[in-house]
Structure formats: structure tokens, C-alpha cells
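The structure that follows is given in the form of C-alpha cells.
Complex shown without one protein chain; remaining protein chains in place.
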């Protein structure tokens, strides 16, 4: 039974849940693990397996964009007013290097803009050697509390 | 053993293989099925399952971008000179509507530009009700035959 | 003195004004002339002069993006509810060919999505020979009537 004041989870509770069990079914299935989730920075990683490969054998571009999409949305969620929701309205990726099989893709998302109607997050996906694999900039719309 | 003149597969052979067994490990695991693969148009579809869901229960934006990324690359591959390769160098998505659980996401990719050094492909992802879910524009670089 | 029912100009009045005298100081200075302005399509053109040139002597990419930015905003304005305003929140351009000195850049904008909170417009900039010069996709946020 929930305590009388359970209500809407706050950013700290959301972050704890994401760090423990991921953000959603899709990103869990993808293998994305969150290692940091604060209002100012989100970090997550994914180890490239056979299931993630395109031709040739590197992490598929769709997986790269999936990582960023999920992370940017998490960052936005942590900055929402209580009860508000968010949705990604657009996303732009520049791919600069592949992430090979067996290595980790390391994502770091930081806010470019935290507004009342939109937020802009940028995610850098790097390889274990520290080199940049991709950079993603996405806009999250802030959907106010209904009613 | 391959016949002496096996060499590089042509666009028709590549298309047949993709229609039969998909384009790569990642998109097969995602559940993407190709229904048309020509130089002028690529079509593919994916039925949204529990594994594809974000919060709330619609197709994850990363999956939407994965579908398009894969399809645009297939379109580019079908237009490459023999022996050349391609890589997605950038991709831009506008998300306009969610695709609900149990429904199909229907992708259609067409070329915006077919150049010698780059190609630009645009993919519309629609829902079964015919409404647009997302539009993706991506650039494929053409990597010439080595050596 | 305004007649009692002057109020907010409607789409037809806005379109007439734009066709006659352009949309704003910046686009007038640029040399952009509107030839069609409806809810479903906007057309405009610009003749490339010495003042528009980059190195080498083609229409500067910034001018290409300026044309589209202005046109997409005009398209959005024509679809706004009375009293609402719009602002471009993001814009993406793919450049595929240059427009030479002395030729016209011909822009055509059509809506990709007309929503209550955002609109997405796509602008194709072509050359007089009919070949595509650039394609631009932009998101306009709809700012509701204040108060």
C-alpha cells in the first residue's frame, strides 16, 4: 500500500528506478544500462553484441540513435515539472566512427537548453578508446499537466 | 565453391537476399521485414510488440529511427556502383505521431538525391491508419572501391 | 481609426500582404519574392546576384537556408489559429547542388504535419533547370494566444 502522499514520483525516485532497472522495455531489450542520471548529466552504456550488428560488423546506426533517444528523454524527464510529460519531437545524428563488436558504446547526455515548452539535449556516443562515434542533438517537447 | 565469375553481387541479387532474409542482424532482431527493394523505392514494415515499447506504450523513437536508418542504407546500397560501399553519415528525424502496440509501422524510402559522393534518402514511417508517424532524411556517403 | 471589427488579420489578408510586399525586413533585403501563399503551399523565388555569393560563385548556403526559414514560417503563419504566433525551433538542410549567379532559386514549401502544438514544413529549393538544390525540413512551434 502506498503512503498517503505517494503521488507523482520526483526526479530522485525516477533516477533511482532508471539506474536500477532501465528506462523502458525497448532500451532494456537493447541492452542499455544507465550509470548516471541527474538533471545535469545522464550516462549510459551498451556492449556491442552480435545482435547489434549492421554490415560490416559494427554497432548499427539505429542502435546508436536509440541509445541517444532514450538518454535524452531520460534527461528531459528528470527536469520536468511534477506531473508533466515529454516526447521527442526531433533528433539529429552525425555519425563519425563505428563501434566494433565486443566493445562498449558510452553515452553522455547534457542539456543544451532547458525551457518551459522545449528542452534540447545533446548526447555524445564514444568508444572505449575515447574517440567520438556519434553526436546527437534532440528536442523534447514539454507537455504540461493535463486538466 | 563459387563459379569463377561470381564476383560482386549486383543490385538484383542484393534485393532478393534482403527481401528473403532481411538486411542485417540488428534489423532482423528488431523485426523489420522488407516488402520492396528497388533503386527507386524501398518498403519495409514492423509490427509493434511489447519489446518495442517506450513509456507510454508506443513504438520507441529509437526503433522508428532504426527502421529508417536501415531502409535508407538499403536504398543506397541498391544504387551503388559495383564494389562500392556506403555508410550513413547523418540522419534527421521529425516525430509527429506514435505507433501503438500491436499495430504496424510502415516505412517507405525514396531518394532525394543520388550523387557520386553522397546520396540523400527520405523515409516516411506511417501507421496502419495512413497517418504519418515520422519523417527521416539521411545522407549516405559513397565509399569508392578500394585499391 | 480602425473599424470596429478590424481585429486580428486573417490568413487571406496576411497572404495578400506577403505577396505584395514580402514577409519581413530581412527577406525583403535578401531579395525574396513570394509568388504563392496558401495554407497548403508556399512559393517564393530569389535571383542570385553578386551580393549572394559564396566562394566559389554560387548562392551562399546561408541564403538557401534563409529562403526556406522564411517560407516555412509563412506557411505556418497561414495555418495558425487567430491570434496565435509561431517561431522556428529547429531546421535541417541537405544541400545537393549549387545555384549559379544570375539564376533563380525557386522555393516550394509544403506541410509535413499541421499539429496544435507544432507544425513541420518541408521546403524544396530548385534551380531553373528543375534540378534540386536543397531540401529543408523545419519545425514551427505554435504559441497560443496570450492572456
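Per-chain numbering from 1; labels A, B and C assigned in written order.
Criterion: a contact is a pair of C-beta atoms (placed from the backbone, for glycine too) under 8 Å apart; a residue touches a chain by one contact, two chains touch by 3 or more.
Predicted model only: the values in this text are computed from it and were never measured.
**Student:** Out of A:40, A:55 or A:96, which residue would touch the omitted chain in the full complex?
**Tutor:** A:96
**Student:** With the missing chain put back, one of C:15, C:30, C:80 or C:112 would touch it. Which one?
**Tutor:** Only one of C:15, C:30, C:80 or C:112 touches the chain omitted from view, namely C:30.
**Student:** Sort through C:13, C:35 or C:54 and give me the one touching the missing partner chain.
**Tutor:** Answer from the full complex: C:54 touches the omitted chain.
**Student:** For review purposes, identify every residue of chain C that touches the missing chain, sorted by number.
**Tutor:** 23-27, 29-30, 50-55, 60-63, 65-70, 73, 87-95
**Student:** For chain B, which positions touch the chain that isn't shown here?
**Tutor:** 89-90, 92, 117-118, 139, 141
**Student:** Suppose we count only contacts with the excluded chain; which residues of chain A make the list?
**Tutor:** Within chain A, the residues that touch the unshown chain are 92, 94, 96, 112-113, 115, 120, 122, 132, 135, 137, 139.
Operating definition for what follows: only the chains that are shown with their structure count from here on.
**Student:** Tell me the angle, as a multiple of 5 degrees, of the rotation that maps chain B onto chain C over the C-alpha atoms.
**Tutor:** Rotation angle, to the nearest 5: 180 degrees.
**Student:** At the interface of chain A with chain C, does the proportion of residue numbers present on both copies reach over half, so same, or stay under half, so different?
**Tutor:** Same-residue interface.
**Student:** So what's the Cα centroid distance for chain A and chain B, whole Å?
**Tutor:** 23
**Student:** So what's the Cα centroid distance for chain A and chain C, whole Å?
**Tutor:** So the centre of chain A lies 34 Å away from the centre of chain C.
**Student:** Mark out which residues of chain B touch at least two other chains, giving numbers and ranges.
**Tutor:** Those would be 92, 94.
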